[in-house]
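Heads up, one of the protein chains got dropped from this complex, but the rest are sitting where they should.
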Amino acid sequence: MDLSFLIIQSLSGLASASSLFITACGLTLVFGVTRIVNFAHGSLYMIGAYTAATLLPRLLELSYGPVSFWTGILITALIVGAIGVLIEVLLLRRIYGAPELFQLLATFGVVLVVQDLVVQVFGPQDILGPRAPGLRAPVEILGRRFPSYELALIAAGPIVLGFVWLLLRKTRFGILVRAATQDRDMVASLGVNQALLFTGTLFLGAFLAGLGGALQTPRVSANTGMDLSIIAECFVVTVVGGMGSVPGAFLAALIIGQLQAFGILIFPKSTLVVVFLLMAFVLAVRPYGFFGRPEIVGGTHAVGIVSRTPRASGTVAALIVLALLACLPLVSDAYLLKVATEILIFALFAFSLQLLIGVGGLVSFGHAAFFGLGAYGAALGVKWLDAPMEAALPLGILFAAAGAALIGAFVVRLSGIYLAMMTLAAAQILYAVAFQWVDVTGGDNGIVGVWPSTWASPRNAYYILTLILCATAVFILKRAIDAPFGYALRAARDSEPRAEAIGLNVRRHRWLAFMLSGAAAGLAGGIYAFSRGSVDPSLLGISTSVDALAMLLLGGIQTIAGPLVGAGVLHTLRDQIMPLTGLWRLFLGVSIIAMVLLFPRGLVGTIRHWREERA
Amino acid sequence: MSTPLLDVRNLTAAYGRAQVLFGLSLQLHPGEVVALVGRNGAGKTTTLKAVLGLVPATAARIAFKEHSLLGLPTYRIARLGLGYVPEDRRIFTDLTVEENLEVGRRSGRVGLSPWTPERLFQLFPNLAEMRGRRGNQMSGGEQQMLSIARTLMGNPAAILLDEPSEGIAPVIVQMMGEAIRTMKAQGVAVLLSEQNWAFAAGISDRACVIERGEIRFEGPMAQLLANETLRAETLGV
Partner (left out) sequence: MSLLIVHDLSKSFGGVVAARDVAFSLEPAEMLALIGPNGAGKSTLFNMIGGQLRPDRGSVLLDGEAITHASPQERFRQGVGRTFQVAQTFLSMNVAENVQMALISRHDESQALWAPARDRHRAEALSLLDQVGMADAADRPCSTLAYGDVKRVELAIALASQPKLLLMDEPTAGMAPRERAALMDLTASIAASARVGVLFTEHDMDVVFGHATRVLVLLRGEIIAGGTPDEIRRNPRVKQAYLGDDHALARTA
């Protein structure tokens, strides 16, 4: 490894840092002022990339030259900025006062909607943008060839930082943004209309996301996966830099760019892991990042289940449902049984999340980590140890519980948004490991041949096994929720100072809750692996986490039965609607947004509310 | 008597379920300085916040210049010309003195010469020497001056001033008194919440004594100064 190689490597790290900073800077500005972590920021970036990749060739056809190219980039950013304004006016404005979980879910709804719309508008294929006129030929640096467009990108980061700096220091808008980042109520007391300020901030944030996406098009094809990959990286940058801090984002992007550039030499398969480990390390040492402030983190706004007097009718109803489910194999075909099996699995998965969110007030956005660990634990047992199902399933549970113990140990120190972002990041680390460690996990293809033991192989036998395991697990969790342990979690959620003053060790309880919840999710994952015969990294992906969250939201976060009903309804809908239309994500996204805005109690919660209103 | 600039009738307020104000009424007339005095925890700060809609409150009437303030967003209240200087000052510590003033800037009433940073620097000479300094490098007294100056930049017709003398060196308290007199001379009405009785007595035209969330006395300051029994009972002086 000679010096010129190191320099080239470092330069390409700088180029990635630049484009990462431009995008992340928008996210951090928007968070600083609105206190909303905007998941849709990655979608705006993706729209920027697609728009530029489509627009630039046409502009260059009209008149070939750098002016057309850079004008096109600017127009793209302006278009995306306008879309940001639309999102603010239509959605964000209505949820500034909502609990964090709902804010996160609603903006994730936008992500889903945009994913399908992008395919509708730009087509399903990846689009590579044109190369920049005047920057096509590589330059020679210390005897090595280096793409000149990368040099332009390296310059773009500091230029944007400079512009943002000027905007924030020298314009009234910028001064108001900085003031609002610190104390938005005081800004209102001085007569500033927050709505306009927020809209303006969203325009700026979206403009930067669009710019970041547009600048990528000559290097990377616009593709449908880029929204989630960039948002995860942006989360890391903003969390490491300190939420709301622009210089922090710049510094963090620089470090991460270099870490990726050199990390790839040391651990060729683990660039993502290195990045997320950095985040874990920084948060362990400085819980609010480089330049973040504690007071910037909002309250937890916990919503969750409350005490209810147990009624005999509830137990009877549960037993009747159980009996009906047990009779299902007598009347249904194999396909229906497959669907029913999956519903049971997802019901357990969603219910395990309810222990964290509804009971503990811990907004975990990475619950797929435990589901996936359970599935992979079981599959790896089958693949590498030749374990039978009876041994592989417990192995999966063990995997998931151990993962939950590790992740939980980190995140119980955090709360609110930071906890949500850290759990998401943890799930993304595992996703990256499963994706990149091909030798062990099979990478993108996953592991196949994960079949149940012979006695459980027939559809109806496996269905009954699933029913027994899931019902038992749900029953155990339900007992735990009603037992002192669940009450202690709720106590810490309701009032942390009070919980500590009566001698409860809040962190320890939360850590145990992660393990219990993780083990249950791991069981669900293991059963799922054997029902499909295979595992793949998507089980650990963000969309799996969001499935669980959507089920919880649909059923009702304030109820015990909510996640079970939510899983049933959502999975049935998916089963019915997905074959009919290619727009399932659009449908799901719109539904999530509608539920947050119109229907925050969920199905079970709303029915109960009606009943109580009438009584 | 003229129509009050600020008219509060039967105000109640609570933090969560903790009730702090119990049906309180008060008026502020154009160009006068009214002191809201009372013991620690009597409800002075809450009264000011409730008028501005910063704490949940109910009232038969809260009107400023005959506009009802009930249910109005805070920024609209400020734009009507009602300024607010909070107890904890809440200056923007990341912003310089001049930037803090810029946040407060609004065009004000027609016919009056508006407040400018230069005029405010005359009023508070200390600030003039540190116009480029950030809020986090200022002393408590300097922050208090900046907070008042920032509110004046909005050219308000009235200011709600919460405990301006708290935790501040006597020499600066004196300066604060002069500033309030200057505001009054400019036609700005001031509603002052104050624990420092001597300070309040020295600069106010009228007094409202608040006790446990209710008004115990309302009248000319001279009358309160004369009534030793009431003072001893409610204020302990």
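In this document, chain identifiers A and B correspond to the written order of the chains, with residue numbering beginning at 1 in each.
We take it that contacts are C-beta pairs under 8 Å (C-beta built on N, C-alpha and C of every residue); 3 or more make two chains touch, one makes a residue touch a chain.
Predicted, not measured: the structure shown is a model, and the values here were computed from it.
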{"item": "Residue touching the undisplayed chain, where the options are A:32, A:157, A:263 or A:304", "value": "A:304"}
{"item": "Which of A:11, A:380 or A:480 contacts the chain that the document leaves out", "value": "A:480"}
{"item": "Hidden partner interface residues of chain A, rising order", "value": "304-307, 309-310, 476, 479-480, 482-488, 490-491, 493-495, 497-505, 509, 512"}
{"item": "Positions on chain B contacted by the hidden chain, ascending", "value": "14-20, 22, 39-42, 163, 165-167, 170, 173-174, 177, 195-199, 201-203, 212, 235-237"}
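By our rule, only the chains that are shown with their structure count from here on.
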{"item": "Between chain B and chain A, distance of the C-alpha-averaged centres to the nearest whole Å", "value": "46"}
{"item": "Chain B partner contacts - residues on chain A that touch it in the complex", "value": "172, 175-176, 178-179, 181-183, 185-194"}
{"item": "Parts of chain B lying in touch with chain A, wherever the complex brings them together", "value": "52, 54, 73-75, 78-79, 84, 86, 90, 92-95, 99-100, 102-104, 106, 150-151, 154"}
